[in-house]
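Structure first, commentary second.
In this view, the complex is presented without one of its protein chains, the others remaining in place.
This part shows subunit A:
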Amino acid sequence: MLDKEGIAKRIAKEVKDGYYVNLGIGIPTLVANYIPENIDVVLQSENGLLGMGPFPFEGEEDPDTINAGKQTITKLPGSAVFDSAMSFGMIRAKKVNLTILGAMEVSENGDIANWKIPGKMVKGMGGAMDLVASAENIIVAMQHVNKAGESKLLPNCTLPLTGVNCVKKIVTELAVLDVLPDGGFKLLERAPGVSVEDIKKATAGKLIVDGEVPEMLV
């Protein structure tokens, strides 16, 4: 089973040379720490920055320089700042190659819910609805089951949707899965020490297991 860092490490393998990448809040933010140094990647932060760098050293925090999670960050050489309309313009125009975000639920046809639990919790959708509506390459980073032990990979989402038919890949503490165009979660890899049976138990939606499922290399 993977911890959060492990999920981030595995997702980092999906980041390719030349990509502009948008990382959501939570586990996706950690992906930045594991992008191989020999590839050229630019991180987009939807509050208006391309070329996001690591956290600043203590004493060098700049209140005017933050990421979409409101964390103090740095700007790398070659970075560019722009306003919020342009930021979502480049997202809508599909200039961002990869979007990684968290979710509360994903359905077997790629619907995602991650902004609201009616009557209990409202965070707001932030930029997530814009991202999932336009991005063509969306990876969800999340836990396979919620705190109550219920599967988050469902036949249909039960919570208010953020977007429909948009998630392409899911990485959890148990597995890597593709969401197939015709529906269903195709099991690609198992986390170390996790059996196909464990993954079946934790997946409420249609799970497709085709032959031997390799253990992931992290």
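Just so we're on the same page, a contact is a pair of C-beta atoms (placed from the backbone, for glycine too) under 8 Å apart; a residue touches a chain by one contact, two chains touch by 3 or more; residues count from 1.
The working rule: contacts and distances are computed from a predicted model.
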What does the UniProt entry say the missing chain is called, choosing from "CoA transferase subunit A", "Amino acid ABC transporter permease", "3-isopropylmalate dehydratase small subunit" or "Aldehyde oxidase and xanthine dehydrogenase molybdopterin binding"? "CoA transferase subunit A"
Residue of A:130, A:178 or A:198 touching the missing chain in the full complex: A:130
Among A:54, A:193 or A:214, choose the residue that contacts the chain missing from this document, as touch is defined above. A:54
Listed residues A:65, A:97 or A:172, member touching the removed chain: A:65
Which candidate, A:7, A:35 or A:91, sits in contact with the chain we can't see? A:91
Kindly state which of the options A:39, A:122 or A:209 is in contact with the chain not pictured. A:122
Taking the full complex into account, find the residue in A:139, A:161, A:176 or A:213 that is in contact with the omitted chain. A:161
Residue-wise, where is subunit A in contact with the chain that is not depicted? 45-49, 54-58, 60-67, 69-73, 75, 81-85, 87-89, 91-92, 111, 115-116, 119-130, 133-134, 160-165
